[in-house]
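As you look at this complex, bear in mind that one protein chain is not there, while each of the others sits in place.
Entry: chain A
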Amino acid sequence: MARAASTRRKAATTLIAWTVGLLIFFPIFWTVLTSFKPEAQAIAMPPRLWNFDWTLENYTAVQERSNYFRHFWNSVIISVGSTLIGLIIAIPAAWSMAFVPGRGTRNILMWMLSTKMLPAVGVLVPIYLLARDTGLLDSRILLVGVLTMINLPIIVWMLYTYFREIPGEILEAARMDGATLRSEILYVLTPMAVPGIASTLLLNVILAWNEAFWTLNLTAARSAPLTAFIASYSSPEGLFYAKLSAASTMAIAPILILGWFSQKQLVRGLTFGAVK
């Protein structure tokens, strides 16, 4: 009786999980499918699931018109660069907050998080003027800097949460053995927090890869990443849906592949310390 109830519960849970998974995946599936449709059939009503003329012409058109690899490299440099610099700043910051908390630590953490609530457009003009005056408009250095600052609160918070799960006694033991602060962070803390650091790195690379407001507003021709590549195929006056889908598929493919191969680390890192 109890086994039957347990099986029923498992079946229900599996069904719900699959339903949620499919719902989340559906927009990506539909984008990929649309990228293989001729433009005239891309937004046909009723929508066509299989009965359309499969074609690769959209991918050919996108390749002919745009320099995909230039946008791709800009995305790689901006997302990986901003995440690595963010980690270099955030690891010592999170260490101090987790292991040497002061009276204001909690307030600082909350304040850092609150900066995420500021609408980005509110600081667009000041940042644009700073970039103009320093000659950094349309440069990858600017975007690396801006995205580092934007994602820093999330990186600090994630690392702080992971570091809190590591017993302070281990670090104390290292200090007793004569470890300097640098050695303590580099050789004791960091190796123990590798799953957490890896998932923070992956998540922030994904966030920086997908960031569209700053990457669209601070770039022109030279440093535009894949977000600008996608935006160049959207049009309110003219049918470009199939080409837009092809461009979107090409833009999300690298990050989907990265996510697929690192899903174990992602899940491990995200659930690190969730259940004691």
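By definition in this document, a residue touches a chain if its C-beta (ideal position, glycine included) is under 8 Å from a C-beta of that chain, and two chains touch if they have at least 3 such contacts; residues count from 1.
Here, contacts and distances are computed from a predicted model.
Missing chain, UniProt name from the options "Sorbitol/mannitol transport system substrate-binding protein", "Oxidoreductase", "Cytochrome c oxidase subunit 2" or "Carbon-monoxide dehydrogenase large subunit": "Sorbitol/mannitol transport system substrate-binding protein".
In the complete assembly, the contact with the undisplayed chain comes from A:224, out of A:144, A:185, A:201 or A:224.
When the missing chain is restored to the complex, the residue among A:108, A:124 or A:174 that touches it is A:124.
The chain not shown here touches chain A at positions 39-40, 43-45, 65, 124-125, 128-129, 132, 137-138, 216-217, 220-222, 224, 228, 231-241.
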